[in-house]
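Got a structure here, written out as structure tokens. Questions coming.
Only a single protein chain was left out; the remaining protein chains are all shown in position.
Now for subunit A:
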Amino acid sequence: MKNKNSQGAQECPSRCPDNSAFKQQKLPAWKPKLTAPSVLSSFFTIGVFCLLMGICIILSARSVKEIQINYSDICLSCSKLRENSSNWDKECNCSVHFTLQENMLGDVFMYYRLQNFYQNHRRYALSRSDAQLLGQDVNIENSNCAPFTTYPNGTPMAPCGAIANSMFNDSIQLSYHLNSYTAIQVPWLKSGNSWWSDKNVKFRNPTSYNLSSAFAGTTRPPYWQKPAYLLDEEDERNNGYINDDFIIWMRVSAFPTFRNLYRRLHHTNQFADGLPAGNYTFHITYNFPVTRLKGKKQVVLSTITWSGGSNLFLGIAYTVSGAVTVLAGFIITAIHLKLRKKKTYFQR
């Protein structure tokens, strides 16, 4: 000890850690505490915010007009026909009449809705080849597309995989009855329904001097009626892999009950503002079989708002949480004021 003192205070034992704030655990820090004013004010603020948000969302969802027609139950003869897969080349048409009570103003969207179709099954969702869908020349035998890769004669499928193979192929048309004699076709837009990134980045057609030669050497998947390059003969930018219906189908859904966008209303002639109220008929070419998987098919016509469609869940959830939070705030305030222990602090 005496030696150390004589050498001066700088001579610290060698194991001594640095006298820095970090090593001595004396870093400056913010020590938040759960105090009554902060907790209770946050409860009330958040509760009121959630309540107001919930009411806004409910009001906006209620303003959406929607109509749903379950046509797999109505078109029973077609459903039965499609149960047997050897009837694949027989056409089956079905007409469904319905009445719109009110005008559907604004953007009107037509969806097809499937129930009990598990697009989120792991093996199904895996069964695709994104490289092939980019138009690249890939060996699809090594991809996850099996067993939908090649035919026994060696011709590869384009596109390969179970998702592409099971593409929804009903065609749905709508006609509006102006009066009892005349019915006019409602005009729809078939393209512009998918994400920009899907249409322009994720899906690209193979390049060649024309589309049918680009797909030379490949053939359609077994469940398709026409090959990929004939999906939309009218619009070159909606043909092949970049067909909007195909892209939307390939974007698999998360749950067994889902709806996919099919068409958008083209605002011309009588339909400049939307769909007027009146009598309508759906003309459906029934191709997609769902009875074997105990599924159902519907057509949905719906308008849209900033908060999505007519689903009230988010609005109700917000309102309930807001109400519960405000109530909890009141209860905690009451408990805090009545039952808290006197804060004992040591007198020194």
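Here, contacts are C-beta pairs under 8 Å (C-beta built on N, C-alpha and C of every residue); 3 or more make two chains touch, one makes a residue touch a chain; residues count from 1.
Simple rule for what comes next: contacts and distances are computed from a predicted model.
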Name per UniProt, for the chain absent here [options: "P-type ATPase C-terminal domain-containing protein", "Nuclear pore complex protein Nup85", "Glutamate decarboxylase" or "Spermatogenesis-defective protein 39 homolog"]: "P-type ATPase C-terminal domain-containing protein"
Which of A:F98, A:Y223 or A:F258 contacts the chain that the document leaves out: A:F258
Contact partner of the left-out chain, one of A:F109, A:F246 or A:Y286: A:F109
Absent-chain contact - pick from A:I55, A:L81, A:A146 or A:A328: A:A328
Interface residues of subunit A (partner: the chain not displayed): 13, 25, 27-34, 36, 39, 42-43, 46, 50, 53, 57, 109, 111, 113, 118-123, 125, 129-131, 133-134, 136, 143, 195-198, 201-202, 251-259, 261, 302, 304, 306-311, 313-314, 317-318, 321, 325, 328, 332, 335-336, 339-341, 343-346
